[in-house]
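Reading through the structure tokens given below for one structure.
As you look at this complex, bear in mind that one protein chain is not there, while each of the others sits in place.
Let's turn to chain A:
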Amino acid sequence: MNEAIHPLAKKTVVWYLAVTSLVLILMMIFGVIMLMNQGEMIRITPQWFYKIMTAHGTGMVGIAALGGTAILWYFLSKYVKLNPAILIVNFVLFLTGVSMVLIAIFVFDFSDGWTFLFPLPAQSAKMYGAAGAVFFLSGMLVLGIGFLILYMYLAARLTAVYGGLGKALGWDIIFRGKKGYGPPAAVVATAMVIITNSTALLAGATVLAASLVNIINPAVTMDPLLAKHLTYAFGHIFANCTIYMAVIAVYEVLPEYTKRPWKANKVFLIAWNCSTLFTLMIYTHHLLMDFAVPKWMLIIGQVFSYANGLPVMVVTAYGALMIVYRSRMQWDFASSLFFLSMFGWVAGAIPAIIDATIVVNHVMHNTKWVPGHFHTYMGMGVVAMIIGFMYYFNKTEGNQEHRGIDTFTIALYFAFFMGLVGSFLYAGGISAPRRWAEHLPQWVLSDQAGAVSGIFIVLAAIIFTARFFSGLRSVGSKVPYPKKSAAS
């Protein structure tokens, strides 16, 4: 199959990337403000700290999903004819939901965090009024509906073209002995994301709706532990899936640069099927300190969190290393960031796996170790993939070229991101709690190191974004995909 991306979808992808890059900078600035406050470099009220924290978490996961979706759509369009209207509908609902979330936070003082725990919104509604909680919960629902529509549509398209999600995941090769290779990596990854993220969104919608009903009529309640299961079945999977969408760019682009195939062989397909299953199962590692949860479920949280590291460590990252090894590949903005993003993904998985060990979690859960892990994974993994894709898009659809400043910016971004996540992990190691507006003196130095690193990361992100927007000027609408080989 060799489809061409619809011109309207291409324009919409540009909008996705533009919003992603601009919101990314804003959310990074929010992150720096929080670190500066914890580091006693500036002073904001706790109320404002927690409002910014809520915006930062929601916004970062939101744009990671938005950028990941742009990547998924762009590359899947090579293999499956897609209707751009769905991409636009998702974008409109995304912006509507984001607007509602921002109104909730900055007009009505909602500050319960993006993974709020029931019945916190109802409790906050009593103190600060119901409008904030209602706007936030409804906004998140609107966002979720947009993504759910997108996944339902993609499921229908994969079913039409490949005969079902099972076949898109290569089940006929794994279980029925069919010879040859499975569908392209973009299709396999899309099938995985459809299954896991639809489940996540349904879990999220349930807890959002229940929380809304509880605010309107407090007599209708929900079991807090069940609600927490649903919250993390949503939050963990949704955040996790951002990288499974974004990694499609790595699978698609590195073979172009290295002029080597990266095909879905049996091991590859087994790995992605394992990722599908494990991603659905391992959210319970967020509940390891809820001793009321059945012990077997918590042990699953530990064991399968370990196992979930294997597909990326043994197949995806290893595959990236193998394809680059002795390839005489051209190193430019995109190839460098995609290569480094694989490092970021695995580097983020290491402290995550360690923290999923129950005895470790007992003394590290909800310390800054946790943001240490996911900032590695998100910042040096997902965001690196999205930024790499922005450059690749401009190069492939236009004529953007790699410059010396790009090498400098990549080095700046990664060096200081290592500093940022190092400060988080160190703070977690000395038991500094996460999500605290004010810190004790012994934790302040790590916050200051994180804040300074964050300032340079923001600078790098501004340069990345400026380069993206300047490169967009060369993007034409006349040349069908792919205009030219990225490696040429």
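We take it that a residue touches a chain if its C-beta (ideal position, glycine included) is under 8 Å from a C-beta of that chain, and two chains touch if they have at least 3 such contacts; residues count from 1.
The criterion applied here is as follows: contacts and distances are computed from a predicted model.
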Practice item. Consult the UniProt record of the chain that does not appear here and report its protein name from "ABC transporter permease subunit", "Tol-Pal system protein TolB", "Cytochrome aa3 subunit 2" or "Solute-binding protein family 5 domain-containing protein". Key: "Cytochrome aa3 subunit 2"
Revision key, fill the gap. Filtering A:I350, A:V444 or A:I462 for touch with the omitted chain leaves A:I350
Exercise for review: Return the single residue from A:K228, A:H285, A:H375 or A:K395 that touches the missing chain.
Suggested key: A:K228
Revision key, fill the gap. Of A:A4, A:I88 or A:M313, the residue that touches the missing chain is A:M313
**Study point:** Residue numbers in chain A that touch the chain omitted from display
**Key:** 46-47, 50, 111-113, 117, 119-120, 123-124, 127, 223-225, 228, 260, 289-292, 295, 298-299, 302-303, 306-307, 309-310, 313-314, 318, 321-329, 331, 339-340, 342-343, 346-347, 350-351, 354-355, 357-360, 362-367, 369, 425-426, 428-431, 433, 435-438, 440, 442
